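Of the protein chains in this complex, one is absent; all others appear in place.
Chains here go by letter, A, B and C, matching the order in which they are written, and residues are numbered from 1 within each.
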Amino acid sequence: MYLASDNTGPVHPQVMQALTEANEGYVHGYGNDVHTEAAKSALRDLFEAPDAEVFLMPGGTASNALALGTLVQPYQAVYCSGLAHIHVDECGAPEFYTGGAKLVGVCEGDKVTPEALTKALAFWNTGDVHQFDRGALSLTNTTERGNIYTLDELTALATLAHENGLFVHFDGARFANACAMLGCTPAEMSWKAGADVAVFGGTKNGCMGVEAVIFFDPEKARGLPFRRMRSGHLLSKHRYLAAQMNGYLKDGLWLELAQKANGTCARLVDGLRALDVKVLTDTPANLLYFEMPLRAHDAVQAAGAMYYDMRTADAQPEDMTRGRLVVDWALEHAHVDEFLQKLKAAL
Amino acid sequence: MYLASDNTGPVHPQVMQALTEANEGYVHGYGNDVHTEAAKSALRDLFEAPDAEVFLMPGGTASNALALGTLVQPYQAVYCSGLAHIHVDECGAPEFYTGGAKLVGVCEGDKVTPEALTKALAFWNTGDVHQFDRGALSLTNTTERGNIYTLDELTALATLAHENGLFVHFDGARFANACAMLGCTPAEMSWKAGADVAVFGGTKNGCMGVEAVIFFDPEKARGLPFRRMRSGHLLSKHRYLAAQMNGYLKDGLWLELAQKANGTCARLVDGLRALDVKVLTDTPANLLYFEMPLRAHDAVQAAGAMYYDMRTADAQPEDMTRGRLVVDWALEHAHVDEFLQKLKAAL
Amino acid sequence: MYLASDNTGPVHPQVMQALTEANEGYVHGYGNDVHTEAAKSALRDLFEAPDAEVFLMPGGTASNALALGTLVQPYQAVYCSGLAHIHVDECGAPEFYTGGAKLVGVCEGDKVTPEALTKALAFWNTGDVHQFDRGALSLTNTTERGNIYTLDELTALATLAHENGLFVHFDGARFANACAMLGCTPAEMSWKAGADVAVFGGTKNGCMGVEAVIFFDPEKARGLPFRRMRSGHLLSKHRYLAAQMNGYLKDGLWLELAQKANGTCARLVDGLRALDVKVLTDTPANLLYFEMPLRAHDAVQAAGAMYYDMRTADAQPEDMTRGRLVVDWALEHAHVDEFLQKLKAAL
Partner (left out) sequence: MYLASDNTGPVHPQVMQALTEANEGYVHGYGNDVHTEAAKSALRDLFEAPDAEVFLMPGGTASNALALGTLVQPYQAVYCSGLAHIHVDECGAPEFYTGGAKLVGVCEGDKVTPEALTKALAFWNTGDVHQFDRGALSLTNTTERGNIYTLDELTALATLAHENGLFVHFDGARFANACAMLGCTPAEMSWKAGADVAVFGGTKNGCMGVEAVIFFDPEKARGLPFRRMRSGHLLSKHRYLAAQMNGYLKDGLWLELAQKANGTCARLVDGLRALDVKVLTDTPANLLYFEMPLRAHDAVQAAGAMYYDMRTADAQPEDMTRGRLVVDWALEHAHVDEFLQKLKAAL
């Protein structure tokens, strides 16, 4: 019953198959090969962005941090949710890649609001050199709590950011799951909503390790090729990144897997509600927070359920706890049902 | 006829097989899985270093740079050959990972000598704060020109380095090929020769993308886990790094492939000498430099041979050029023979 | 009526005199001179710390940031007040000098409390590599709002910090003013209260530009001399830093000036209270926040009073504002009285 993360499941067979097929003969290294050209072309098509600059990398941390490091100067600030994984869960990757920019968590919750952003700008950027210059706004859709920004919300935030001299970065972690929830296209959930750069993650949704960084304005990508090389994220046997992406995009697999994960998560939500367990996430994609008695938590974990305990001082009653459940494409309904059964017994 | 690099060939079937076998069910992410434990254990055995700290990463640039960044302060100097790939071919990866340390190329050739190191220390480190503090010596065996340091040479250099307050780093690019040439064990070619840290590369020798960073004194590895995370080189689906390494180590595949590549390279050397082409590398492992008429170069490239033209102003007569040939485990004798045949026709 | 900052007034004549006296003949550069030896020795005496490593620099921003950069790794976190000037007013100096460490504002107010620190540690440092490692606690006494930590408060925080693996840094901005308020010795307000490093500022209290960074354990200062050189804060004509410090320390001038500034500030506080103006700072040293009608603010500024308007959205009623008043050693009682008079007319 692995409900801890969407990086614990297997790679989808279609992606493995693409790796095997690409493993024939000799091709140039560092991305100068047909597999990479095909992947870039497919991504430009998917994002309806024929001029976009596209880069593949093996992980999400570096993809997001390199995108920010390319757009943001060391003396600028990056605005994000106070819970954003780039802020609290990546040991300072954006600080490292920007050369010491400031991450400003504008709110305590997972969703940035225009009000919170406006207030943070007023506090952090008076325009004086004593404070950080304005850099970027970074949004994660699906959020760290599993919620979804609507297209209108994204557009309003991106517009506000641009009006205030910020670049706009959309994070890639669970981009596909949000797309599936919104029933929109990747273009609608990226540049049409105001993103200057978006990361399209594959790793959490059926790939082995590949993410695409997509700059919609090629001019803004200046510097990224050198920064990617110097940070060691330009893989020499690059065809194997490309092959994964090609397998992932083929026949809309990326969307199918996201829908499947979201569907399994919906089943989980229904089950929790049927048990009167409080689901804290309003619009869960493939991830949710829930609250339940500590006693039940201990029992269900003892019974083999794996998920993170997210209790935080003063956020819930003392005898209660909070947990995070994440569902990936491979998780079977039987697992969900087993978990719910154990939980029922534990409550 | 791909003779340009050892990153252009396919992944060995045994490594692909290991990836497929590891692709079953759920395991924890970030290296907390049985595959990773097995790989670490196998590497400790191979290096006869039961206490070593072992880290897997997807590429060589980051592996070497992170090792240096962990050992060396921003205000220190890293001594290496003036041709070392960390110095001239990685767009400043060590500078990035150390926070701006100085790479000092101590010699114009590919092999560091005690004399060159002594002279460089005298010029660059007078002990005053105006100059960089002493950091590390980095050696690459097989060198960038394909040559081999003997165990005695390595030991003499490491001893000199330690006497002068430098840490000692052995690069991983073609570690296996050097091992095969010297007929020694990995332990003999690393800590027994004085290395504080060694990188054991897999990518160029049959893997898809995996390198092991091995700190023989665990104390010296302090900080690396955080630096790896923050640079995005701690892959979430870590089992696929481990699986590659496990496939690569099984039944001594790593050594077999290195021996095969070296053997194919020896055939190439014999062929070049038979054609009176000057081989510039004294002790070629799986890589060599050679000199020949420009005219022949143009003809053989036109005939489909792929390799890098390395001519440098004033290094050879004007109507001559220099080329670099690299042989990987997969290159067939037929390819070598075809290349030699075309070359013969072109001369 | 300059009440905006303690960096707007003149240099004290005794400090100017020391500069003039030091301006004789030739001495070695970079701190190898008698003036510097005398200053270091006087500081060691003042701090009752015969083994301390002492460094002089021309400004506070670099002094504090270099101290932190020497103690804290790029992958660690520095805990401080959410209003700390190192966090919000120095354009990322600590981020620059540490190579990208995270500044964590543990509270919204100006004073760090044990509860706030404990809570922040629980949120930010679970011990996993996804989060920053533990670095340092930085405390500013006098705080950014003019308040004073008692020795007991400092000791409790430093003890908690050490128990949690943090170094302890005491900021130098208005160190002397706090010392004067507490009626304690510099030793009591630094290492005896748990500081690993303290900065003793001179610039705001009568000097032209000099601060002393004092490491009580010389071992912990390792690296600072190189970092100071490489950041350009080792001044070549170092005697003029030392001369200032010598003039500043002579006959207890540093304390006398701090007492004078604090006394002038007390007169200001009395005057404000007499006018029923709300003083927001509980224990003002030479700096205070106050609240008054916007209307009065506009009038008194129009009448020539200079101070910063610190109104922040939702911190005060809409028709009110907040101002910051800072008093330096040179400000005359007549200036204070004039300000109070104008304010009275404006209310």
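Here is the rule we use: a residue touches a chain if its C-beta (ideal position, glycine included) is under 8 Å from a C-beta of that chain, and two chains touch if they have at least 3 such contacts.
Everything numeric here is computed off the predicted structure, so don't read it as measured data.
Seen in the complete assembly, the chain not on display touches A, B, C. The residue from C:Arg44, C:Lys119, C:His162 or C:Arg230 that touches the chain not shown here is C:Arg230. Touch with the chain omitted from the figure is made, among C:Asn23, C:Ser41, C:Thr312 or C:Gln341, by C:Asn23. Touch with the hidden chain on the side of chain C covers residues 2, 4-5, 7-11, 16, 19-20, 23-30, 57-63, 65-66, 90-93, 95-96, 203-204, 208-209, 226, 229-237, 240, 330. Contacts to the hidden chain, counted on chain B, fall at residues 74-75, 88-92, 95-96, 98-103, 119, 122-124, 129-133, 312-313. Chain A residues in contact with the hidden partner, per the touch definition given at the top, are 30, 73-76, 99-100, 129-130, 132-133, 223, 225-230, 234.
The criterion applied here is as follows: only the chains that are shown with their structure count from here on.
In terms of Cα centroid distance from the overall Cα mean, chain A ranks first. The most distant chain from chain C is B, comparing centres defined as mean Cα coordinates.
Per the C-alpha superposition, chain A sits rotated 180 degrees relative to chain B, a value rounded to a multiple of 5.
Inter-chain centre distance (chain A to chain B, centres taken as mean C-alpha positions): 34 Å.
Centroids built from CA atoms put chain C at 41 Å from chain A. Annotation for chain C: residues 74-75, 99, 129-130, 132-133 touch two or more other chains.
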